[in-house]
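Structure first, then comments.
Removed from the display is one protein chain of the complex; every other protein chain stays in position.
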């Protein structure tokens, strides 16, 4: 399931709902991204997440479909927020449920890595010098590329 | 933090507490193990988790210390239950919080893989033929060995 | 053709959304960018470094050589930084 929303989410309730009633699930893996008050050495107060409505949902849906194809998952969930966020706020939740531990852990890792390079979101950080658009990191491309290599079997 | 307990735990509250007030945390990764009603093709009703009090805490503490040494973590948590558990019940929670996504995800994966081969717990499954001690799986040893190789740099 | 600008593409051009009618010789993403750059210094500056740009045509990532046509929705933005 995909959700793109301005509102916060209840992590415990979301994770519970993911496995609720399905006793074939052996493990639930999750990752929650939070707003840090220190990015690349600069103190930031808050940030605003801009996104591309329509394409965002399309890309997240495709990323999720890819995970469901690669791993035996009983359920998956991606929630990504947009709008203004304060330090400590939840930005994103990725969660996967599977009969098997490895499938849950790997697919969760895959989802957040791919989302970081494919989902059209942009962070505008409040800094002492004003709003700064965050630069994409090469390390994110490398993290996503790792999964591409695995898919090629190389 | 390490907890070995008979009681259930509140997943949402535990994860919230892990990052609460620390705005240097950029990501929280977690894995929750659940009782499946189908293990190795056999329907099971419930299970009883036996453990070795004292050694369990010692091993979990050592596994956690190892993770804290290998990755830049702001917080970590391992909760493992023992006693009688029903299908759908939570067995174990592993969670890690870090400034960096990869560190949180990898250390969480590491903790559950190592715990599976080092922490002295044994599962007794209720089956139609009576109580059956679960056999250890080679795949668990392989999963743990992967992290050993990485540590050796080989 | 509908154009969308995000993040610093929006800030630099001062445009978030517009409808344009490029001439017939604009057949690819690359042609479109070349045409857009001629619209003034703000566009020339914003689109100067093609490597720093990502383009989506009808909400799909597109290459410089991909075609664009009159009914398309074309979005220009920097590499994504969500998650």
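The first chain written gets the first letter, and so on, giving A, B and C; residue counts start at 1 in each chain.
Keep this in mind: contacts are C-beta pairs under 8 Å (C-beta built on N, C-alpha and C of every residue); 3 or more make two chains touch, one makes a residue touch a chain.
Because the structure is predicted, anything quoted here is derived from the model rather than measured.
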Omitted chain touches shown chains B
Touch assignment to the omitted chain, from B:18, B:67, B:92 or B:108, lands on B:92
Listed in rising order, the subunit B residues that touch the chain left out are 33, 49-52, 54-55, 58, 80, 91-92, 112, 115-124, 133-137
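One rule holds in what follows: only the chains that are shown with their structure count from here on.
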Whole-Å distance, C-alpha centre of subunit B to that of subunit C, is 48
Subunit A and subunit B have mean C-alpha positions lying a whole-number Å distance apart equal to 22
By the touch definition above, subunit A meets two or more other chains at residues 33, 112, 116
Listed in rising order, subunit C residues that touch 2 or more other chains are 83
